[in-house]
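The next block holds one structure in the form of C-alpha cells; read it before the comments.
The complex is shown incomplete by one protein chain, all other protein chains being positioned as in the whole.
So that you can tell them apart, the chains are marked A, B, C, D and E in the order they are listed, and the count of residues begins at 1 in each.
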Amino acid sequence: MSRRTIKEYRAEREEGQQRLLDLDHLGVQRFLRLDHACYEDKALPGRTKELLGLVASMVLRCNDCIDYHIEQCVKAGWNKDELADAMNVALIVGGSIVIPHMRHAMLSLDELLAEQ
Amino acid sequence: MSRRTIKEYRAEREEGQQRLLDLDHLGVQRFLRLDHACYEDKALPGRTKELLGLVASMVLRCNDCIDYHIEQCVKAGWNKDELADAMNVALIVGGSIVIPHMRHAMLSLDELLAEQ
Amino acid sequence: MSRRTIKEYRAEREEGQQRLLDLDHLGVQRFLRLDHACYEDKALPGRTKELLGLVASMVLRCNDCIDYHIEQCVKAGWNKDELADAMNVALIVGGSIVIPHMRHAMLSLDELLAEQ
Amino acid sequence: MSRRTIKEYRAEREEGQQRLLDLDHLGVQRFLRLDHACYEDKALPGRTKELLGLVASMVLRCNDCIDYHIEQCVKAGWNKDELADAMNVALIVGGSIVIPHMRHAMLSLDELLAEQ
Amino acid sequence: MSRRTIKEYRAEREEGQQRLLDLDHLGVQRFLRLDHACYEDKALPGRTKELLGLVASMVLRCNDCIDYHIEQCVKAGWNKDELADAMNVALIVGGSIVIPHMRHAMLSLDELLAEQ
Partner (left out) sequence: MSRRTIKEYRAEREEGQQRLLDLDHLGVQRFLRLDHACYEDKALPGRTKELLGLVASMVLRCNDCIDYHIEQCVKAGWNKDELADAMNVALIVGGSIVIPHMRHAMLSLDELLAEQ
C-alpha cells in the first residue's frame, strides 16, 4: 500500500460524495450546501477562507479535507511559499502530530503544481 | 490505493484483534471484555447503544470503529433511513470534517445491505 | 472558583446565544437552524437523537454541550439508569479522559432531577 | 462562576506565562519563540496568519487560544463582519461542538471592541 | 473568575467522584477500578506510568486529568526538571494549543511543591 495520489483521491471522493447527494435526508443536503457556500466571497474573499479551511483541516488531521482544500487553494492562486507559511501555522498550533499530514500535503501540492 | 472494503476490514481486524487477545496483560484483557459487555442489553437495549457507538465513532472520526458499529447496527435491524438520521447528528455535531467518514460509512452500509 | 451550576450555565448560554442570533451572517443563522432541526422527530424519534447528542458531546468532552443535551434528555423522559447506561458507552469509547465530564454530567443530572 | 472576561484572561495568562518563561528548559524556550515568530510577516502577512490562528483555535476548541488570537485580530484591524465570516468557517468545519466557543469569542470580541 | 487551585480541584473532584461511585452500573464501576489498576507497578513501574498519564492528559488537553496526574507524579518523587522535560514532549507533540494547559500545570506544580 502506498500513498493515495490526488487522482485516486478525486475518484474515491466522487464515488462517496454521490452517495451523500443521493441520500433522502433534508438535513444532510442542507448541510452540504451550507458547507459549499461557506467558502464563497462574503465579508472575506473566498480565497482567504480556503486558506482557513486548509489550516483547520491540518490541525484536525484529515488528509481528505487537506487534499480538497489544497486543490482549492492552488486554484485560487496561492503559491507554494504562501501555502508553506500557512501550513507552518498549523504545524505550530497543532504540533508534531501534524507532521505526517504536512508531508501528505506537500506531496499533494507537488502533484497539483505539476498538473498545471 | 482504493477504499478498504468491509471484507478487507474484517480480515485486517481479525489479524490485529488476535494479537490483542494473545497479549499477556490482564488490564488489556479486562478492557476488551468491558468494551464488549458495554453494548449488551441493560437499562438501554443493545441496539440503541450500537447507534450511540456509531455516532461516537463518527464524531471521533475513526473508520475502523465506524465499520465495526455500522455492521452491528445493520445486524440489529436499523434501516438505511434510520442510520442516515443518526449520522446526520454526527455530521451536525462534528461538522464538515466528518464528511469523509460519512462517505466511508455510506459505502460500507451499501456493502452490508448488499450482503443481506 | 467552583463548578458552574445548571442555573449559571443557562444564564451564560442565553447571553452568548443572543450574540450569535444577532450576528448578521446568513451562514451562521442557517447552521443554527439546522442544528436545532437535527433533533426533531424524523426517521428516528427526537428523544433517541438527544441521547446521540449527549454521547457525542461526552466523547468530544464539551461540558456546555453536555449540559444542553442532558437537560433535553431529562425533558424527553430518559431516567437516571438509562442515562448512566448511555454515558457508559461514552466512557468506554472515550476512555478515562471522559471521567471529569461524566462527573460534571452526573452533578448536572442531579440538579435537573431535583428541579422536577 | 461566570464567564472569564478578557481582563481576567489577561491577568491569568500573564501569571502562567511567567512560569513558562522562568522554566530552565531550552526546548520550551525555543518553542515559545518559534510560536511567536510564526505570526510575523513572511510569505503571508501576519494579520492573515492571526486569522488562521483564530480558526485553528476554534476548531480545536480552546478558549484561551481564542482570546489570544481574537485580540491580535482586532489589533490587526479585522472588523466584526470579517471575523464573523472567519468564525463561520470554524463553525462549518468543526460543527455544533464549536458553538459554545463561538459564543465565548463573540463576547470577547464585544469586550475588545468596547475597549477601543 | 480566577484559576481553580489544587485545593478547589480536590474538593470538586471528590464531590463528583462520589456520584460516580454511587452509580448502580457494573460497567462504570469496573472501568473505574481498571483505570486505578492501570497505574500500579507491573512490567513498568507505576511512577513511569504516572508520567505517561500526565503527558496523555496534556496532549488531550484536560486540566482535571493534568491536576490528578501531576499530584501523583509529585508523590512518586519526580522533580520539577524531570516534569518540565516530560511536559516538553507534550508541548512538541501537541503544539501551541497545549500552552494554556502547560501554564496551568506549572501553577499546579508550584502549589504542590509548596505543600510539601
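Keep in mind that, in the parts below, a contact is a pair of C-beta atoms (placed from the backbone, for glycine too) under 8 Å apart; a residue touches a chain by one contact, two chains touch by 3 or more.
Please read all numbers here as calculations on a predicted model, not as lab measurements.
Taking the whole complex into account, name the chains on display that the unshown chain touches.
Hidden chain, whole complex, touched shown chains: A, B, C, D, E.
So which of B:6, B:28, B:76 or B:112 would be touching the chain we can't see?
B:28
Hey, which of A:6, A:37 or A:97 is the one touching the hidden chain?
Answering carefully, the residue with contact to the hidden chain is A:97.
Pick out the residues on chain E that sit against the missing chain.
Residues in contact with the chain left out: 34-35, 38-39, 42-44, 48-49, 51-53, 55-57, 59-60, 65, 79, 81-82, 84-86, 88-90, 92-94.
Where does chain A touch the missing chain, residue by residue?
1-3, 61, 81, 84-85, 87-88, 91-92, 96-97, 99-100, 102-104, 106-107, 110
By the contact criterion defined above, which parts of chain D meet the unshown chain? Give residue numbers in ascending order.
Spelled out for chain D, the touching residues are 25, 27, 30-31, 34, 37-38, 42-43.
Convention: only the chains that are shown with their structure count from here on.
For chain A and chain E, what is the smallest step count along a path of chains that touch one another?
The distance in steps between these two chains is 1.
Which is the least count of steps on a path of touching chains running from chain B to chain D?
Graph distance in the chain contact network comes out at 1.
What rotation angle superposes the Cα atoms of chain B onto chain E, in degrees to the nearest 5?
About 180 degrees, rounded to the nearest 5.
If you tally the C-beta contacts for D-E and for A-D, which one comes out higher?
A-D
Which residue numbers or ranges of chain D touch two or more of the other chains?
1-3, 35, 56-57, 59-60, 65, 81, 84-85, 88, 91-94, 96-97
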